[in-house]
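Single-structure report; data block below.
Complex shown without one protein chain; remaining protein chains in place.
Just so it is clear, A, B and C label the chains in written order, and each chain counts residues from 1 on its own.
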C-alpha cells in the first residue's frame, strides 16, 4: 500500500485527492494547504485524512511514499526537490517546473534515488486523445500535415503565469504524445490587456518535414472553444472536446496534386467521401492517470509522461517566452 | 449611362457580370476571356453582350467608360494600367496588384486622369461587417482588444498565389474598414505540403495600443469555418458567417482587474450577462458594391475602397511574404 | 423532341422552367401565368419562350406534348384534366389534387389516353432520401420502429390550404418511397391562430406492425428545422436537411430486451458504437426529376411517382382533414 500526501487543495487539488482516494493500492493520508478554508473542505469530505499547513510535514514524513504537488508552478521545483530528496515518488501538476534547468535537476535527482516522476498531462489519458493516437499509429490519417488547436474561453486569469503557460501545456503534451517527430522550433505572438501578462497568444511549432502546429490560446474569449484540426495526407480529423457524443470526426477528404509539369498545368484532385465518428472511451482521464501512477510506482516503471516529457514541454514553454519578447522571432529548441 | 467591359469570366467573373448587369445607370457591353468555353457561357445567358478574346479590345475601346478586371492577380497591373491610360474607370478584383509599387503607379495614373479605382473588397459591403462597424462606431464593444479570424476550408488551390494571398485579403480589408488604427507590423508563419505554395498559414498583425489581430487561413481543412472573434473592453462579439440567421452574437461579457496593489492581491471580476444577436441586412454585398461603383463614377467621388485601400492591403500581403520567408520574423509596415 | 408548356410562374414555377429548360430532349415552348409581371420575368431570362395569359392556349395547343402544372392546388384537377384530354403528358405540382376522387379521375383519363402523370415529389430525388432508401434496402437499419419528422419555420402562409397540405406532402411522399408497408391509419391534431387555417399541426401515421410515423409541421416557428429521425432495430438515423455537409448520420445504437421472464427481471441492453455519415449526392433533385419525366415520356414508362403515388398522398391528406375536425380521432385509410 502506497501512502500519499497531497500538497495544494485549490482549483485542481480536489480532483487529484478524489481520484487517488478511489484507487486500490494507494491511500491518501495527508493533505497540506496554506488556506484553512481549503483544509476545512478536505475534512468535510474525507474525515480520515490528516491535515497540515506546512508542506514539510509531507515532504519529510518517513511514513509517506509519494507526494502529489498541485500548487502554483513557481513552487513545483522546491517541493518536488524536497520530496525526491526524502525518497518520495512525485506526481506533479503541469507544467513540471518554471524552467528547463529545474526540470533537469529533478530528473537527475529521481534517477539517482530511483524514484518515479510523473507529470500530470491529463489530456493524454482521455479517450479522445488515445483514439487519435491509435488512428495515427494505424496510419489512418497518413503523413501528418498540420495540428491546429483553438483553446479559448473567458478567464481563468492566473496571477503568476500568462495564458500560454496556463493553456498551452495541454497541447504541447498532446502533441508530444501524438506526433512521432519532436518540435524543432517555436514562434509565438501575443498581447496583454489587463494585468501585464499575455491573455491572448498564438504559437506556431515547426517539426521536421512539412508538419506545422499552431495553437490559439485566449483568456478573453466570450465563447469556450476546444477544437483541434489534424490534417493528414489520407484523411483529416476534427476533435471537438466540448461535444458530448461525437468528439472525433474523421473525414475521408483530401487533396492530391498531379501531372504538375508546370505550375499552370497542375491538376488538383479533391477527394470527398464519408465522415466517421469513432466511439470514444468515456472513463475519467484523471482516474486512469492516477491508476497508471500507482502501477508505475508498484512496478518501478518509468511512465511515458515522466520527467523527460515534462522537461520537453517546459523547454517549449521557455521558447515561447523568448519568441514573445521578440514579437514572433523563431526560437530553435 | 456608363458602358462597362469585363475582363475575366472564370470563378468570380459571372458574379461581377450578373451584378453590374442588373444595376441601373450602367450597361455591360463586352466581356473578354481567353477561354472560348467561358465566352460561350456568357452568350447563353446574355446574348446581347459582345464577346472578345483580346483584352485590348476592351481596354482601348473608346466606347467603353469603365473596366472590371476579374483575372489572376499577376495580370491586374497591366490590365488596369491599360484601362486607366485609355481614360477608363477600373473595378479590380482583390488584391489590387501583386506588389505595392504597382499599386502606387495605378494610384498616380488614376489621380492624373481623374479616374475612379475601386478594389473589390466585397466583405465590407455585407450586412454583417456593416453592422459590426456600427457597433464599433457606437462604442458598444469599447476599446478593442483583439480581432481573431479563422477562414479555412478544403481547396480551392490557386496556381500562382499561396493561401494568404487568396484568403487574407478578405480579413485585411475588413480590418482596414473596422479598425480605426492602422496595422503597424505583421508576422506570418506557414507551411506548404503540395505545390510549393503555403496552403496553411497564420498571421499576426500588431496595431497601436494593445490591439492584436490574428488570421488562421488554410486550404487543407476538412471543414469550412468562417468565424471571427472580436474582443472589446465592454463587450465581445462572435461573427459566424456560415450561420444563416444569427451571424452576429454580441456578448455582454468582460473581465476587469481591480485593486492590483501587488500581483497576488489582484482581483479579477468576470461579468457575464445576456447575449444579443442583432438582425443583419440580407442584401447581396456584391450588388451594393456594384451600385456604389456606379454612384462613385457618376458623381466623380472617391470610394472608401479606393486604390489607397487596395495599396494598404497589398502592403500587408507583401509583409507576410517577407515574414514567412523568415519563419515569423516581425515586419514593420 | 418533347415540346412542353408550363402553367404557373409564381414561387416554384421558375425552378420548374429552369430545370426543364436545361434538359436534353425537351423544349419549354410556352409559359402561362395570369400575372403580367410574372410573364415579364420569364421574358427577361428566356426571350425565346412564348408567353400566354390563358391556360387553354397551352392545354389545347396541338404543338405541345407535355404540360407542367405549377398552380394552386385547387386548380390542379381542371388543368390536368384539360391537358390529358388533349393528349398531353402532365407533370403536376404536389399535392396532385384537392380530393382523392379528382386524382382517381385523372388516373383513369391518363390510362385511357396512354399518357404519363408525374407528381412533383421532389424530395424523393434528393441524394439524402435516395441514400436512406439504399440503407433500408440493404437492411442497415433493420426492422423500422419509427419515422419522426419536424418541418417547421416562419411562414409561408398559404391562402387556400393549411400547414398540413403545404408541408406534409413532402413527408408523405418520402414515407411512401422509403417504407415498404403502406399507411393504415392517420390521426391529426392542430390549431389555427391567424387566418382560420391550421398553422400548427401534428400527424401520427400508423403502419402494419409496430411502425409509427409522426410529423410536426408549423408555420409559426421562429427557427427553421428540417430534421427526421428514423429508428430501426439495428441502427438509427438522423437526417438534418439543413446541414450543408453531414445531412445523414447513422448511429450504431440500439436497445435489446433480454431474459424477460417477468417484468422486473428484464434486462435492457444498450448498444452504443460509432456514428457514420455517408456521403450524399449533391445533384439538384429537381433536375433529376425533370430528367426522369423526359425519360418516362420518351420510353412510355410509368414513373414510380405517378398518379397512383399522388393519389395515395392525397388520401392521407384527406384523412388528416377528417381527423383534425374530430380533434385527433383515428381515420383508417
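Note that in this section a contact is a pair of C-beta atoms (placed from the backbone, for glycine too) under 8 Å apart; a residue touches a chain by one contact, two chains touch by 3 or more.
Please read all numbers here as calculations on a predicted model, not as lab measurements.
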{"item": "Candidate in contact with the missing chain, chosen from C:64, C:80, C:118 or C:200", "value": "C:200"}
{"item": "From C:23, C:150, C:287 or C:302, residue that would touch the chain that is not displayed", "value": "C:150"}
{"item": "Where the unshown chain meets subunit B, residue by residue", "value": "245-246, 249, 252, 272-279"}
{"item": "Where the missing chain touches subunit C, by residue", "value": "145-146, 148, 150, 152, 154-155, 157, 159-160, 185, 187, 189-195, 200, 202, 204, 206, 210-212, 214, 216, 218-223, 229, 231, 233, 236-238, 249, 251, 253, 255-257, 260, 263-264, 266, 268, 270, 272, 323, 326-330"}
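Simple rule for what comes next: only the chains that are shown with their structure count from here on.
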{"item": "Taking each chain's C-alpha mean as its centre, the one farthest from subunit C", "value": "A"}
{"item": "Subunit A and subunit C: spacing of chain centres that average the CA atoms, whole Å", "value": "53"}
{"item": "Rounded Å distance between subunit B and subunit C, as computed from the means of their C-alpha atoms", "value": "42"}
{"item": "CA centroid of subunit A to CA centroid of subunit B, Å", "value": "38"}
{"item": "Set of subunit A residues in contact with two or more other chains", "value": "249, 272"}
